[in-house]
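Certain chains of the assembly are absent from this excerpt, and the rest are unmoved.
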Amino acid sequence: MTGTEQDPNPDLNFDYTRQERLGFPEIIFGESNSADQLQRIVHQCRDHVHSVLLSLCQPEKAETLKEGHYDPVARTWIWAPEPPAPISGRVAVISGGTADAPVVGEAVNTLRFLGIDAEAMQDIGVAAIHRFLKRLPELAAFDVIICVAGFEGALSSVAAGQCPQPVIGVPTSVGYGVAEGGRAALHAMLGSCANGLMVMNVDNGVGAALAARRILGVKEP
Amino acid sequence: MTGTEQDPNPDLNFDYTRQERLGFPEIIFGESNSADQLQRIVHQCRDHVHSVLLSLCQPEKAETLKEGHYDPVARTWIWAPEPPAPISGRVAVISGGTADAPVVGEAVNTLRFLGIDAEAMQDIGVAAIHRFLKRLPELAAFDVIICVAGFEGALSSVAAGQCPQPVIGVPTSVGYGVAEGGRAALHAMLGSCANGLMVMNVDNGVGAALAARRILGVKEP
């Protein structure tokens, strides 16, 4: 795509060199693009035999796209011509409650799309902290921990206080009142007393997965 | 005090019947009253042989008041003609970090001013959660737990998840950035996934003590 006048899609400038530059492809934000735009983007990617992941893609838009795989919980739509090259390293995606499942799904799907071995441990929040503490031995086997939590997001602080790995907090928009929209969890993670906790925007499972991808790249020779 | 024109302090309407009505006396907010107002209030209380506690009282104002006891960390000034009648029940005041000491002090001093047996357990926040977990057996002996915490205030969620007693969260203004002024901790406590956590305004150690007083009253015959 050149962006010249003759281009059939002069309004699209897909970043085909991102994989080479950063180690992962451009991800498309499904929520704010129209079905027409998504169709044209996917069409272009197929023409380039270039894998593509749409995030926060509404079901009615996903239905207009062909051949890819849609996960209605995680709201991801993926088309990949072949399996991704595997990346060395393992990522655990832990969550506070069952209602965080969509963001857990988005993170796990993105990690696997990138060729990363990912495992979810859900519903182990601090209202019953033994659920988390008993998983600590398992967690030791992972290189990166993504912690997904809504309400007050306290699981992140506890996890970062107990685990030496990089911990990436993802606040979710699960909650109501002051927790509505994920702000309480976001601020709790940013203001955490646990040192070195890194934070993503609310519900940003894709971003956490890409951050993990960057971190695993540090291991590469 | 009648509030009539002849009253020397027509601008003061101290609530002398609060002890009888609610079980505890009026507390004076030192921070926003002038030294002159505080002096006149204290003078009136002495005339009525009525105990008085000034909260958030700046040192320079405390110096202008006579005979009472000032705690420069907790910023409370107390004058009591005699020891308070003891209230049945014990209250633990736990805190996340050393910087929460002023609010812990305010709560403890107020509880003791009210005749309540209070004990502080400080600096046991979730960045190193074993510090809290090893105190659990001790905590079982208390009737009410006041949990004072700044930054993201996660200690409250863990405490309310482990302890069956009434837990009163007091966010503190310790922190910076999004935690500045105590908002992150306040919202985390209000939005806590731990059920039944009750919350006070930021830095409101006095309020937590009075809430505990109300709760201990439920035990009274």
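Letters A and B name the chains as they come in the text, with residue numbers starting at 1 for each one.
We take it that a residue touches a chain if its C-beta (ideal position, glycine included) is under 8 Å from a C-beta of that chain, and two chains touch if they have at least 3 such contacts.
Every value quoted in this text rests on a predicted model; they were computed, and no experiment measured them.
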{"item": "Where 2 copies are displayed, count of copies in the complete assembly", "value": "8"}
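Just so it is clear, only the chains that are shown with their structure count from here on.
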{"item": "Rounded Å distance, chain A centre to chain B centre (Cα mean)", "value": "43"}
{"item": "Residues of chain B that touch chain A when the two form their complex", "value": "96-97, 125-129, 150-154, 157-158, 160-162, 175, 177-179, 183-195"}
